[in-house]
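Every protein chain except one is present and positioned as in the full complex.
Naming follows writing order (A, B and C), and every chain is counted from residue 1.
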Amino acid sequence: MESPHLIWLLFVPLIASVLSLIVHWFGDFTRPILEFLHLASVTATLVLTFIVAGQVLDAGEALAFSDWLRVDSLGALFVVIVGVMGFLSGIYSIGFTRHELAVGYTNHDIAIGGLDMGRLRVFYSLFHFFLFTMLLAVTSNNIIIMWVAIEATTLSSAFLVGLYGTRPALEAAWKYVVICTVGVAFGLYGTILVYSDAVNLIQETSKASLWTEIVKNASTLDPTLLKLAFVFILIGFGTKAGIVPMHSWLPDTYSEAPSPVSALLSGVLVNCTLFVIIRFSIIVNLALGTSFAQILFLVFGVISLAAAVFFMMGQKDINRLLAYSSPENIGLILIALGLGGPIGILAGLLQLVNHSIVKTMMFFLSGNILMKYRSRSLDVVKGLMQAAPLTSFFLLAGVFALVGAPPFNIFFSKFLIVSAGIATGYWWLMIVCMLLLMLAFTALFRMGSSVTLGQKPVEIQNGESGFTTLAPIAILMVLALVLGLFMPAQLTDLLNGAVEVVNAGVTATPLAGPNGSASVAGPLGGLSVESFFSFFSGH
Amino acid sequence: MDAIQLLISSALTFAATGLLSLLLRGLERPARVVSGLGGAAASVLAFLSALAAFVGDSASLELTGFSAFGRFVLAMDGLSAFMVGAISLLAFAASIYSIGYVHEYRGRGCGELGFFNNIFIAAMLMVVTVANAFYFLIFWELMTLASYFLVIFEQEKKESVSAGYLYFLIAHIGTALIMLSFFILYQQTGSFDFDSFRNAGLPLGIQSLIFLLAFFGFGAKAGIVPLHIWLPRAHPAAPSHVSALLSGVMIKTAIYGLIRLCVDILGAPLWWWGFVVLCFGGLSALLGIVYALDERDLKRLLAYSSVENVGIILMGVGVGMMGMSLQLPTLAVIGFLAALYHLLNHAMFKGLLFMGAGAVVYSAHTRNMNEMGGLARAMPWTSFVFLVGAVAISAIPPLNGFVSEWFVFQSLFIASSTELGVLRVFAPLFAVLLGLVGAMAAMTFVKAYGTTFTGQPRSVHARDAVEVPGSMLAGMGALAIAVTLLGLGAPWVTPFIGGVAAQVANVPTETLASGIQIFPGNEAQGVLSTPIIFLLHAGLLTFPLVAVFALGGHRAGQRVDADPWACGYGYQPQMGISATNFAQPMLAAFRPLYLLRTLAQKPLDGIASFAKRFGASLPAAEPVVERTVSQPIFAFVRTVGGWVQRMQMGDLRMYCLYIFIALAVLLIVIFK
Amino acid sequence: MVTFVLAGILLPFLGSLLVLILPRSWVKATSQLVTFAAMLCTLFVLYSLGMTGKVGYTQDLLFFGDIVLYGVIVDKISALLGSVFILFGFLVVVYSGGYLSEKNRDHVEHNGVQRRYYFFLLTFIGAMAGLVMSSTMLGLLAFFELTGVCSWGLIGYYNDEKSLKAALKAIVTTELASVGLFIATAAFFVLTGGFQLSAFATLDDTIKTWLFIGILIAAWGKSAQLPLHFWLPDAMAAPTPISAYLHAASMVKAGVYIFARCLLSAGTVPQVIGVVGVIMAIVTMFYGLLMYFPQKDFKRLLAYSTITQLSYIFFALSLSIFGSATAFNGAIAHVFNHALGKGLFFLVAGAVGFSTGTRLLPNLKGLLKKMPLVGICFAVAALAVTGVPPFNGFFSKFTIFAGGFEAAKNAPLLMILVVIAILETIGSFAWLFWVFSSSVPGDSSAEVAAASDIAPSMKFALVILACLALLSGFFAMAWLK
Partner (left out) sequence: MLNVNLINTLSGLLLLTSLLVIETKKPRQSAILYSFQSLILVAIFLALAIRMEADQLYLWAASAFLTKVVLVPVILYRALGKVDQTVTSLNTVSAPVSVLLAALAVVVSFTVVSQIELKSAADFIPALAISVAHFFFGQLCIVTQRNLFKQILGFCLMENGSHLTLALLAYRAPELVEIGIATDAVFAVIILVALAGQIYKRLHTLDSAELQTLKG
């Protein structure tokens, strides 16, 4: 189905980005106008993502630009993530940047700086451009453009990372850009290999770069080349996704970037690159059978998980701790994908969604802490319970959610992953993973207790950080709870569709059961989504 | 009302008056009166119940209990009725006595005292009538519990509290042993009813195990040597009417339990069971009295004497058990008769003596006999009843102690003529031992009475003593009358108790006759006529009087009213015979037996010091799991974490290298 | 009826939210009201179950498709334990009202009513109710973890270095153990295609064995059994009402409860689980006993006592695998009785700390003189915990031993273990009663003589619990008959 909304979805942030750069002509009104523009853009983006997702639910896919842009269920899932997280980050940014403006940009070589008007403009402009590139990555049907978009995310976010202009911020930005461009260059290499293989098979060369066309001809691709290509792709895009050992930019970047940016990086960008990897893995699965990609996923998943939890042990910096929690979760997602089968893929995608909700929330919270304490060190940040009870409540809830305590959403996706592992016979791997997760659990809990409890430093004033910085957190918190307790039918349909897409090459039979339908049962009126679990109940 | 209804109403009265007393704790006098009079009334009900059981058939009551362990069964057979009777008699006297006596404890919780006391008695009544092991244990422990609080009632005294602890601990261990024996039976029968236990049909080996467990379990409560150590500490620690109950009846519930389980239920099938009981009885009797002799604390002396008397009772039980296993009905009946009779007698006179001691303490505020003396003048009535008790316990006719000891002797004599070699050798020996014990008991109580009531007051307390209130005298008087009646009325009492004994021994009752006989027609009619013996004794006493009178030695009877002559010094009260110096010769004679105590102390000290050292090493053991398991794991994780974190050394070029290495490794692995 | 069950579970959760929202001055009353209402609901469930002949029933509540995620099971066991957990929760909330004040000498630095405390406490009560009533593995797992999280918040309540460390230790240890349950639940799900416990019986023996090993590991961790016991003594850094509730009455029972529930659902269970369970229980029992002796801190002593009592429950549950229903009932009764007895003991410790400012046993002498009520409750608690009739501990211990002898009929070696357990009970008795003898009667020590009065709400909780400690033994036995 041709979808003009899809085009608008890309253009809105792009226009907002350009406009943001030029508003300084308005002098004193710059900031309000910037903020208005910003709000309008993120809201429009959010609405458009929902529209596009709705179209996908109705018609199966949304197309634009003669198939160069295409959103199927898998894509829609990611589009929605980008839209929602972009919107919430957008809201959060307003409060955050106001506070940082109040702190002011200083030229001194301090650990954590503030902002000035110029940088604010850059921030808003790049914010939207960043959003645009991510949306492009997940809507593009052209594998080369996909790569371009991913590379562009790096470039657009580079200055966001270094926005504070302090020594650590610049260092982080440099590392981020260099490592990611290098990594993504590997990705390019892999992409080229796939494309060059496809171009020999597909008569219409203009279509050879379309993912849909490659998938159609996947079985005739050269296996060796594809293997080579996939290795490059996994390593390349894996760099961006924060898979260990290519993750090394990640802690520096997440900790030094302004919090809304960290939230987007960890909550969304990671997903977008994973999306690319998943897209390629579908091709590989079709061409080589599932085992090749799955084994790679499993290996890297376990490595990521294991290394990440050890990085988290004894980490003194809140943001770095949260940053390392990303490879941990990516590892889990990869393991789930590596386990394969409908359950595994579903578990992986669900974990991906849940992780992005919770991790975004956590970075918002760390931003609030930063605003209050001007520090990220666990030695300094103490007694949040006294200083800002609400923030501290959210932080605790976030920690619980992140470690997968019920009733939060990660509990269920974690559970599904373990179930998938057991169903596929990886008992011991699952036990090892759970034990490794215990370390993450320990580290996060230590952080949670250290920050919220204890005696707060005397110079810190009591008080919350304001509506715009708390509301997005509250929304995410509610989301985390809701997805833990119920699963909205639309999301279920999207997930089902996505699983179908990912699983397409493997099993001939699509998911059993009808599409999700809500039914009320029991006094709680639990939303019942039949197809969601039905594929296990029927074995 | 039949026996059971009476019993239940009695128990409920005890409980109700106890609770009422607790509620009235703020007002001490009403509390005292309620618990005392209520207890007395309840005791009357209990006694009537016992009588009703004797008169009517054995009664029982069944209720579906709250537990899965069978019904709540109350059964009044002869043995139970006998025990109820014994308890009720003493409880009656103690209750009356307590009305006055508890005044001593004013301001220290008279209400609570009444509560625990009455609950204690009620629990005892239930223990001896309940016929289900589960409920038996409940009441058994309830009895211990209530009496524990009575023992530590004088909580200001450290030794009271520690005595109570020791008492409760040993009782608890005993309970555990009893429980084990019940469990073994339960395992075989699937029920806790005594009735089903009877039909268990266990192998003899297991039965013997049950016997041993039960013997030591009940023995701990009965205070047999060497499990007696708590007794001389705990009994004196309690208020005196409670001491009376403790010594008088509570330790007898253990005898009851032993008879119930090993004789009634298991049927004492092996001769050595009885022999074990006999031996421990003999040992307890001997050591008990030897230690009593040495005591200067009046109440401790009485407590040691209880050990002795329990020993005597056990000797009777032992003989009876052997009689059963050897299928000699006469021996069995005589043995149990002796045991039960002595049980009853001891309840009476030991109760009397403790109450007497309580009266002394009430007036003189000390328990040390060396600080007494001359109390007979100040407290004539007390002195008199105490004398009655002392005479009775010394087995001097015509009072009851003589009667039951006589039966014990008789049972031992009959036993020595059985065909069992062991008995032929040992029964005479035990008879001799019993004689010795009797002699020493007499000596002990001469000392007790003499140093307490005669001579000069040896302390200010003793000098200022006055006679105790009427209720106390009434309580003691009642017991004195009972002691006399049980002695003089032996010919009429014996058939009753003999009937019980026969029931216990599971033989027909006709073999025992009653009446005044000196020479019984057959050995089964081993009944003595105490009136005749009394007359004989009285006659013997009149003989010297007549002689003196006839021979004109009337000067001898003249009273000389002058100061005692003391080798030139003025007489001092300290010069008189005291508790310490009186027993000096005996101490010398029985040095080895006293040495036992010091000898036993050594291993005990060893154990204690080992325990102390062991205990000292425990704190180090506490974190052992942490130190050996969790901390190493944690340290390991940290070390690994350190290695991993070193990967992130901050160098951009290394980071790029990682990517390259990852790629290279993958390429090599995949493409070889 | 299910409405009332649900009300029992959800009211505390609702309360926990209200506590966050309502004004600070309402917090205490709200908590008390909510828990009281929840208590009435569960007591009504108990009552009506008793009236209808104790026939259990299950109601599925939360679905995903045809898979039941959560449902409630109301039977003899869950109704009994659910009501005691919530009832005790109510008493603890009441007690806390007095305990958490400036007058508390044990924790002088306290500053007024804290939402956090009541929030975690109420959430915990709800979670515990949810756990007990759960008819699915997922429900067990979810609430199991939730209780752990709440306990973390409560142990670390005082915010000092020590309590934070203890809290972390507790949560990490129990969560580590809960990996076992997690894996077992996942496997259960994969194998049966659902979460309903009723499917347990359909599994074959090998699978059952593995599942039970997972469950046991979780249960050991939660119930502080060797070798995962060490968090419990340290967790005594929590406020004493919390120790009473979490570390005596309820949370540590979550472990045994899931084990019991799964045993009940599984039908026949491979004996190897019984063997493992029995041996570990005996080892823990003796370890706990030995650790009584060096303890100076009242609460630590109680913690070790809790460990041994929990081993009794494990012991009994494992015995039931050898075919003794009596042992199972004994275990359930012991959960019930120990909750009240040990809970009372902890509250006594709290009252002592509250009024004297010390918990060190050598400093506590002559409590009865100065604080008769506390002294009496001390006695009642000691007797209840050590199993002296007519107090409740006896009945369940007796049932356990009887069950042991029943089981030993088929496996004579068990007899030895049962006898060892009886020895332990004597040792326990000896030491706890020694503690009682040396601290309750007699003349007061300086600390005790200077004691202040305890709050009325604390007295209320103590009196109710003391009565319950006397009566509950009979009730539990009759209920489970």
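Here, a residue touches a chain if its C-beta (ideal position, glycine included) is under 8 Å from a C-beta of that chain, and two chains touch if they have at least 3 such contacts.
Everything numeric in this text was worked out from a predicted model, so none of it was measured.
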Displayed chains contacting the withheld chain:
A, B
For the full complex, which residue in A:L225, A:V299 or A:V482 touches the chain that was left out?
A:L225
Hey, which of A:L57, A:V103 or A:L155 is the one touching the hidden chain?
A:L155
Looking at the full complex, which residue from A:L21, A:V199, A:L378 or A:V482 touches the chain that isn't shown here?
A:V199
Per the touch definition above, residue among A:S255, A:T290, A:T391 or A:T469 touching the missing chain
A:S255
Looking at B:F413, B:F634 or B:F660, which makes contact with the chain not pictured?
B:F660
Touch rule applied to subunit B and the missing chain gives residues 645, 648-654, 656-657, 659-660, 664, 667, 671
Where subunit A meets the left-out chain, the residues are 109, 142, 144-145, 147-148, 151-152, 154-155, 158-159, 162, 165-168, 170-175, 177-178, 181-182, 185, 188-189, 192-193, 195-197, 199-200, 205-206, 208-209, 222, 224-225, 228, 251-252, 255-256, 315, 320
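In the analysis below, only the chains that are shown with their structure count from here on.
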Classify the inter-chain contact topology: is it line, ring, star, complete, or other?
complete
Closest chain to the overall C-alpha centroid, by per-chain C-alpha centroid: which is it?
C
Identity of the chain that, by mean CA position, is farthest from subunit A:
B
Which chain pair shares more contacting C-beta pairs: A-C, or A-B?
A-C
Subunit A and subunit C have mean C-alpha positions lying a whole-number Å distance apart equal to 42
Subunit A to subunit B, mean C-alpha position gap in Å, rounds to 81
What are the residue numbers in subunit A that touch two or more other chains?
none
Residues of subunit C that contact two or more other chains, please.
none
Residues of subunit B that touch subunit A when the two form their complex:
637-638, 640-641, 643-645, 647-648, 652, 654-656, 658-659, 661-663, 666-667, 670-671
Inside the complex, what are the residues of subunit A that reach subunit C?
385, 389, 393, 396, 400, 405-407, 411, 415, 418-419, 421-423, 427, 430-431, 434-435, 438, 441-442, 445-446, 449-450, 453-455, 487, 513, 519, 521-524, 526, 528-534, 536-539
Quick check: in the complex, which residue numbers of subunit C touch subunit B?
173, 226-227, 229-230, 233, 290-291, 293-294, 326, 329, 368-369, 383, 388-390, 394-395, 398-399, 401-402, 405-406, 408-409, 419, 422-423, 425-426, 429-430, 433-434, 437-438, 441-443, 474, 477-478, 480-481
